[in-house]
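Every protein chain but one is kept in place in this view of the complex.
Let's turn to chain A:
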Amino acid sequence: MVAIKQVSKSFGASRTEALQACTLDVPAHEILCVIGPSGCGKTTLLRIVDGLIRADRGQVFVNQTEVTAPRPDVAMVFQHFGLLPWKTVYDNVAYGLRVQGRADADLADAVSRYIDLIGLRGFEKNYPYQLSGGMQQRVGLARALAVNPEVLLMDEPFGSLDAQTRELMQEELLRVWRSQPKTMLFVTHSIDEAVILGDRVALMTRRPGRVKEILEVGIARPRDPETVRRSTRYLELREHIWHQLKVEVVGGNGQ
C-alpha cells in the first residue's frame, strides 16, 4: 500500500542530511509504528509520504502510484497539531471534509461522530486557544479521521496526552481501525505504544535517519493492553527496542 524506496532528504544550504536511503513497506491495513531518536527524520519522512515535500533521491508509492503531491486518500495528523486558530473545534474537525467539497448538511454526522470519539462533546464551539494541548491534539486526530483516508500518517498523535487519555485514545483508534481498516504509519516516542498498536515496529537510526531494524510484534488481535503488557513477547520486545534506541541516542551524544 505504501512503499518507500531509498528515500534521501537534505535540508538547507549546509545540506544537513535528515534521511539517508530510507526504505519501508507498509502493506494494506497494517499499522507500522516508527520509533527513533529525536531529530532522526521521522517527521520529514511523513511529509515526504504525504507529498508535502519531495525527496532528493528515492521514491514513494501509495497504491502503486508515485506520490508527487498531496492526495485526498492520505491524511496526516501533525506533530504541531496544525489547527486553524480562527475556527471552532467543530469547524476544525470539518475542515478536511469542507475542503473536499462536502456540503455542510452532509458532513454533520461524521463530524459529530468524531467529536464524540475524541471526547470533546460540549466543546464544539470552543476555539483552539481555549483548549489544553492534549485536547487540541485530539482535534487534529479527529480532523484526519473524518476524511476517512486509506492511509493515515500519524506524527506522535498522542504525545501531549496524559497516560490515561493516551490509553483511551489508543483503544478508540484501534476500534476505528477495526471498523474501517486503514494503513497507518504511526510515529511515536513510546515503546509501549509502538508494541501495543503496531503490527510491526520500525526502528530508525539517529540522524541521518535510516531504517535500522523492523520487528514483527506478533501479538494476536484484538489485543487487550493489560494482558499484552504481561506477556513475555511484550517484555522481550520492549527490552530489545529499549537497548537498540539507547545505542542510537547515546551514540548521538558523541560517545
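Quick notes on this structure:
By our rule, contacts are C-beta pairs under 8 Å (C-beta built on N, C-alpha and C of every residue); 3 or more make two chains touch, one makes a residue touch a chain; residues count from 1.
Note that in this section contacts and distances are computed from a predicted model.
With the options "Sulfurtransferase TusA family protein", "ABC transporter permease", "Oxidoreductase" or "Ubiquinol oxidase subunit 2" in hand, the undepicted chain maps to the protein name "ABC transporter permease" (source: UniProt).
For the options A:72, A:133, A:181 or A:251, the residue in contact with the chain missing from this view is A:72. Residue-wise, the contact with the chain that is not shown comes from A:85, picked out of A:85, A:122 or A:222.
Only one of A:41, A:96, A:157 or A:208 touches the chain withheld from this view, namely A:96. Per the touch definition above, the residue from A:21, A:52 or A:228 contacting the chain not shown is A:52. Seen from chain A, the chain kept out of the figure touches residues 47, 50, 52, 70-72, 75-76, 78, 80, 82, 84-87, 95-96, 99-100, 127-129, 147.
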